[in-house]
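Rather than the whole complex, this shows some of its chains in their spots.
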Amino acid sequence: MQSGDELFFQGVELMLAGIGSVFVFLIMLVLATRTMSWALMRFGRAGEDDLPLAHVAAISAAVSAYRRSRRVEE
Amino acid sequence: MDVISTILSETGFAQITFGQGVMILIGLTLLYLAIVRGFEPLLLVPIGFGGILANIPGVDIATGDGLLYLLYQGGLETSIFPLLIFMGVGALTDFGPVLANPKTILLGAAAQIGIFVTVLGALGLSVAGVMDFNIAEAAAIGIIGGADGPTAIYVASKLAPDLLGAIAVAAYSYMALVPLIQPPIVRALTSLEERKIVMAQAREVSKLEKILFPLLLLLLTALLLPSAAPLLGMLCFGNLMRECGVVERLSDTAQNALINIVTILLGLAVGSKLGAEYFLEWKTLGILALGVVAFALGTAGGVLMAKLLNLVVKDKVNPIIGAAGVSAVPMAARVSNRLGIEANPENILLMHAMGPNVAGVIGSATAAGIMITYVGGAG
């Protein structure tokens, strides 16, 4: 059980942290959105030059790289 | 005969309590509001009806192995229903206005201030000895100010399940009352000059931007606020299905059959928490009072943030659309539009107001994630 003061202090803490977090998160979203839109306008759509089978190779490479990195640690 | 007395003793007349009678009247009131007044009928018809069913005496409907209890257990305790609704909301939402004018996201952020101030207010009532809300309950009540039904239900089912019925009723009632609550606040905080501001035509948004936006939001959530990832993740999933253009049939089902089925079942499940033993408590009065405070503060927050923004940005924002940041999609955006026309009959703010309006959905889901993290960690 907590005293009324503690409870109220928790509320203040939650309010400040909450408002802060919402703003930080949504400001990041504004920046990310602007950056994305800018990048798309700047560079247009990426070329489609990769080989279709390349993705299996890519996934394989990722798994393989990961496992190798693990082995080093173990 | 014995059997007759058995049957008589099993009638509702013989068993009904005063509280159940009151709750049945409240259920009928909700149906009246939904049907005659048009108050968020998609939710308040099932909730109101469920509330009546939950108060029928002598039969397990919202208890034991009754249908409403099973729906509550299967769909709300697990959060499956609100998450699937959020997927459907994502599939129904066009984030184009947000992409065209990302700074309106800040209005959606500011309008969440009402949530957190209300939490403090709820705790203040506890400290003052008027009510007895703990921090989890206060957090769940604050979310009413998010003006987003599934978010409020999601948070309440996690943090304060016994208050779920009252919180859902308050959230949907005030969402329906946005046309009454917001205009005086907006008029009080803005000058006629400000309300006449004409905003620049929004730019065209490309298909690719619309496809990437839900992924961007998902990644940001994953990296910054994982506790909001269930809600925002499903919102993004629904939106990606909508925008990607290659899964039309899934998107169509998510927007129609699936969201409708889940809405019916969710409404009934929420009704299961309108039993007299949950709802006829002083706490309900506190929830109703705090709810309207949360809405009012959120509205004010959005409007003031718009005025603040106008101090620094080149393309002025009409501060009316700050009010749309509470969410209450699309009601609040329509209210903004009406207020704009009132000030300047040629000023169509609807599309501009949709930006903060849908950003408000993201904002309250963000706030929900923070509440759950904080209360889980500290409460």
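Note that the chains take the letters A and B in the order they are written out, and that residue 1 is the start of every chain.
Definition applied: a contact is a pair of C-beta atoms (placed from the backbone, for glycine too) under 8 Å apart; a residue touches a chain by one contact, two chains touch by 3 or more.
Everything numeric here is computed off the predicted structure, so don't read it as measured data.
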Each distinct chain appears once here, so what's the real count of each in the file? A x3, B x3
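Quick note on the criterion: only the chains that are shown with their structure count from here on.
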Per the C-alpha means, the centres of chain A and chain B lie apart by a whole-Å value of 26
Chain A partner contacts - residues on chain B that touch it in the complex: 98-99, 102-103, 105-106, 108-109, 112-113, 115-117, 119-120, 122-124, 126-127, 134-135, 138-139, 206, 208-209, 212-213, 216-217, 220, 224-225, 359, 362-363, 366-367, 370-371, 374, 378-379
What part of chain A is in contact with chain B in the complex they form? 4-5, 7-8, 10-15, 17-19, 21-30, 32-34, 36-37, 40, 45
